[in-house]
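With one protein chain removed, the remaining protein chains of the complex are shown where they sit.
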Amino acid sequence: MRIGPAGFRVGSDWRRPIAELENLYRDYPKPEDGVPDFTVRLFAARPWRRFVRPAVMIGGDFTIPDAAPLPLDLGLLAAEMGMNLQMALAQRRYLLLHASCVERNGRAVLMTGESGAGKSTLAALMMARGWRLMGDEFALVDPETGLIHGFPRLVSLKNESVAVMQAALPQARFGPPQLKTPKGDIRHLVPDAASIAAMAVPAVAAHIVFPRFGLERAIREVPPAETFVRLTQASTNYVALGERGFDALTRLVTSVPATAIDYPDAATAIRQVEALA
Amino acid sequence: MRYRAAALASLRIVPLDVLTAIYHRASGQTHIVEAPVPEILAALGEETMGVEAILDRLARDYALVDPDPAALTDRLEELAAAGLVARA
């Protein structure tokens, strides 16, 4: 399937993860020209582990050594992790930022922060309020144009945010529960039809937000050099892109305002972000 | 010890705010630096110079208030470790 500008081929020793992907990604297009950018493979750690206590190893064009296998119940999660891994390790056309991204009127808001900052949930809640979801995990900066390209894969919701989103989007489609993962209980949310339909449309970066959950409401303007350093840390391919990455990032931080927000609850955060954008 | 800066053509220098981003083409590395690093690189230009000569030029071009050779040597050694200047 194709997600934003990147095409994927996913193969598996088992039928089930593929069936789950086919169902959840059924409205996504195929890779351009039938040639995917990346291959992901889910395979058995040992031949007999296809059948006995199936253990899913994540393979593909690019892998990290010593990745622990997952049980077959988490096959969908393994496929998602495999696709993320290809992007994180090998995306070279765009500067990849570990950020969620929403868009309205052609203007994109990037939200980035440490794990647990709530960037996925905030992006999904903003989608429920009519924003286009460009991605909950990665945002892609085109070094040629400075525009943001989306990567609207399935939204990965963790723990309490699953119930929050089921309440906010009762009609939405969700993947099978992925319980007791290394990051807690996870459930995948299919982005809405408008977000999928517009996934190839880039947007102008309008604001960079560094949200932080669990603190008193606070807002602080972030100067360009600090934003630059934070975004190099949030990028998996900044160094690999060389001068193109430097150009893309200096242009982004000198032309787009950045704000750090602390928020006690999601409703406050959304008010804060919508006031900025 | 005498020092020589990386060729100016190999550097991309972009002021961000009080800090400056420098991309070094030969190494593929980015450095975020504060004053007086951009000034030191400008003072060196394409020449090989000793600490005193660099200090004189900084005093002339930037109205340096407190010319301190020890502090300048520290900065130059940091820049040498980063590869932005070479010991010559």
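Each chain gets a letter, A and B, in the order it is written, and its residues are counted from 1.
Keep this in mind: a contact is a pair of C-beta atoms (placed from the backbone, for glycine too) under 8 Å apart; a residue touches a chain by one contact, two chains touch by 3 or more.
As a working rule, contacts and distances are computed from a predicted model.
The chain not displayed here is annotated in its UniProt record as "Nucleotidyltransferase family protein", chosen from "Beta-ketoacyl synthase chain length factor", "Xanthine dehydrogenase family protein subunit M", "Nucleotidyltransferase family protein" or "Transcriptional regulator". In the complete complex, the hidden chain is touched by one of A:11, A:29, A:146 or A:257, namely A:11. Residues 7, 9, 11, 31-37, 39, 41, 43, 59-62, 92-93, 240-242, 244 of subunit A touch the missing chain (whole complex, contact as defined above).
Those residues of subunit B that touch the chain absent from the view are 25-29, 81-83, 86-87.
The rule we apply is simple: only the chains that are shown with their structure count from here on.
The mean-CA centres of subunit A and subunit B are about 40 angstrom from one another, to the nearest whole unit. If you check the complex, the residues on subunit B that touch subunit A are 12, 14, 16-19, 21, 23, 25, 28-30, 32. By the touch criterion given at the top, residues 223-225, 228-229, 232, 238-239, 242-243, 246, 250, 253-254 of subunit A touch subunit B in their complex.
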